[in-house]
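The complex appears here without one of its protein chains, the remainder shown in place.
Chain naming follows the written order as A, B and C, and within any one chain the residues start at number 1.
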Amino acid sequence: MKLHGILPACVTPFIDGRADAAAMQENIARWLETGVHGFVIFGSTGEFPYLEDEERGTILAAARAAIPEDKIMLAGCGAESTERTLRYLREAAAHGVQAALVVTPVYYTRGNTEAQRRYYLDLAEASPIPILIYNVPAFTAYELPVELVLELAQHPNIAGIKDSSNYGRRAVIEVAEGPEDFAVFSGNPNYVFPALAMGAAGSITAFANIIPELMVAIYRAVQAGDMATAARVQVAVSRLHWEIGPLGSPALKAILEHRGFRPGRPRRPLLPLSPDERARAVAAWERAMQAVG
Amino acid sequence: MKLHGILPACVTPFIDGRADAAAMQENIARWLETGVHGFVIFGSTGEFPYLEDEERGTILAAARAAIPEDKIMLAGCGAESTERTLRYLREAAAHGVQAALVVTPVYYTRGNTEAQRRYYLDLAEASPIPILIYNVPAFTAYELPVELVLELAQHPNIAGIKDSSNYGRRAVIEVAEGPEDFAVFSGNPNYVFPALAMGAAGSITAFANIIPELMVAIYRAVQAGDMATAARVQVAVSRLHWEIGPLGSPALKAILEHRGFRPGRPRRPLLPLSPDERARAVAAWERAMQAVG
Amino acid sequence: MKLHGILPACVTPFIDGRADAAAMQENIARWLETGVHGFVIFGSTGEFPYLEDEERGTILAAARAAIPEDKIMLAGCGAESTERTLRYLREAAAHGVQAALVVTPVYYTRGNTEAQRRYYLDLAEASPIPILIYNVPAFTAYELPVELVLELAQHPNIAGIKDSSNYGRRAVIEVAEGPEDFAVFSGNPNYVFPALAMGAAGSITAFANIIPELMVAIYRAVQAGDMATAARVQVAVSRLHWEIGPLGSPALKAILEHRGFRPGRPRRPLLPLSPDERARAVAAWERAMQAVG
Partner (left out) sequence: MKLHGILPACVTPFIDGRADAAAMQENIARWLETGVHGFVIFGSTGEFPYLEDEERGTILAAARAAIPEDKIMLAGCGAESTERTLRYLREAAAHGVQAALVVTPVYYTRGNTEAQRRYYLDLAEASPIPILIYNVPAFTAYELPVELVLELAQHPNIAGIKDSSNYGRRAVIEVAEGPEDFAVFSGNPNYVFPALAMGAAGSITAFANIIPELMVAIYRAVQAGDMATAARVQVAVSRLHWEIGPLGSPALKAILEHRGFRPGRPRRPLLPLSPDERARAVAAWERAMQAVG
């Protein structure tokens, strides 16, 4: 199945302090009603660095059971050491995950291009499933160089990238200069329409948790050549990001709860929103949703 | 005349070590053949921090004489002190400049929001011509906060912004949240199509010196609703920027010389391109120009 | 036992791909001959983000057995989630560790002062052993604000800080404005002499792995009021850091091997030094060691 479309980077529901498989399945069922093309489990929005190993298997199994075969299922498998990432890749493959998101490791390898190259090539050689690079400077505090992305893109087991850079240019270059079948996903909610208009395969964002309808509307409008609609909805998405982006993933959980999903609470040290923040986030979300009538 | 369209931030020709008025006029005549909507004199590409005061008047007079009345003429007037900027604003007004670009001062006021606010409000009160804020972190190493931009946008004598941020989101928010008549110009060559598609007034870029035809093509395509063409040309622009952006304005002078313009040489300490760099820059430019047949 | 002195942040020996308890004990025995005042297990130099949970217990038990009762034993216990850090703190206490280093979490909480405050206060309340804050921007890409450090320093279970900031001023302020018994350890090898001269309790550094003799010499000289000697040795330390700092912890393992320790190899994706780099690192180390005759 070709990697494409709108894929929410799903929140992981922590309820009573534990990753809750049943809530995960309920949420997936709700997202399926919005027309999304698949799901990413254990993205940054999924609080993956806070998960215990035993929770990973539970959630993967639950998600796999809830996601129809004709929908895409990706999982974040990045860890700091090559060995642990490989362990997660094998586990994901065993659970029927189609491809893996591998975030750039953060602690020692920031700015170390040679270590980055070896990391991804070692994984690509050994992984039972294809890999998507995951570049997310908001969390890692660095950018994988585009030159290295283009080099890694030549490996047959490196299938694409989720690029959450603020620099929209990156996605354009990765599409234009990468191999034909290298799947570029915009991870920046402000760049979904431009990226799709210029040839990106799709978008994987935190925001697709709370506004999947808007993201799908942008995707469909671009597919249909109706760029004016795509641009109009993008403005609504960008305004929402402007208003609640700084509140982080706790705002997504608050809005999902308001929508009737079961997101649970963020895990410590992330803090839930205050009542005021929550009211503000919900109001901003309601305004944004009017863009799809 | 409404502020809009494709406005090259013109190079200042230094020939035999001096700012050359005749060459400036010849270049303007050449750019006029490409369909641009006007000109910005003394933008960053104009090496404005290297100009002596007496050169400013010479160039402004020459440019004014060469620019038809139905074309827009802006001039960069930013300096470090409020007093000197005011002097430049009055001089620009006396030369018939329509509005002024005022870059955020760099040395002491980086990160000092209150000083920035006072700076722009003092100027807006005293300037004989409207002001456009000029946000260009590549040179100033900071971003004027969008909140402050939106606040300043309420002043009747602050007419718009040239936003050269890498963060495309800024332009979207400035368009969507600013006053109706606040003119947002994308200064980032990678964001021309998206910005125009989402409501920006136009684009002021260094790259419009060397590829005015491509910039005008994007503008016209968006105006005509032909977004597919706009997106296609944008990809060519972004690829060119990817290839020669790091070479800076000396690359623009090299390409302009190749095109038959009279750009002269960069002023010291800027260095002209090496022959190898020059050949590479010209080849990249030729590839990009094929996007407009 | 008062927290003080020169404490190497020990490398974790990975031999045949596994954390090797016997090598750890041999290394500790070697360091004990140099006059160090104690040890930090699982500091950044210990590649703690690459350790599997089962390896932590093995190494802690081995280190505890090898470290005499009259020497200080600290352990790094920081993880991303509050819950996991608490688990590591309890495990460290059970192994007889005196106090814990808790690095600022990196992924979601960079720049989120409120989450940082809650994180450290929650830990301080629940931890069976005292906590030292660990500020290390080279790896975390942010600085815990000094104001927050001073606020946290008031908690009876927050005993000190290892401050590896490049900004030496931080350590001075933390000593001067913190509580009397708040133990400030310089983590920056370039600031050991100044920090000690201005009242720091000691120094915890990567470099104390390879030049414990120099670090102890600085400490003893400052204690004896012989600042000229301390300054002279500091210059040698800073020159060494200038020469091999960019090579990272793999350089420390190479030099330790040269010294006859058993450091093993860095774990992937960290790369061992090339033969050229290794020769250069050893030569620089030999020059530095001449400062102690």
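Quick note on the criterion: a contact is a pair of C-beta atoms (placed from the backbone, for glycine too) under 8 Å apart; a residue touches a chain by one contact, two chains touch by 3 or more.
In this text, all values refer to a predicted model and were calculated from it rather than measured experimentally.
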item: Contact list for the unshown chain, restricted to visible chains; value: B, C
item: Among C:I41, C:A92, C:A153 or C:V172, residue touching the chain not depicted; value: C:V172
item: Contact with the hidden chain (one of B:I15, B:A93 or B:V106); value: B:V106
item: For subunit B, residues in touch with the removed chain; value: 17, 44, 47, 49-50, 52, 80-84, 105-110, 112, 114-116, 118-119, 122, 139-142, 248-249, 267-271
item: Positions on subunit C contacted by the hidden chain, ascending; value: 146, 166-169, 172-173, 175-177, 190-191, 193-194, 197-199, 225, 227-228, 231, 234-235, 238-239, 241-242
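Convention: only the chains that are shown with their structure count from here on.
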item: Chain-level touch network, classified as line, ring, star, complete or other; value: line
item: Intercentroid distance (Cα basis), subunit C paired with subunit B, Å; value: 50
item: Euclidean distance of C-alpha centroids - subunit A vs subunit C, Å; value: 35
item: Per-residue overlap in subunit A, given as positions that touch at least 2 other chains; value: none
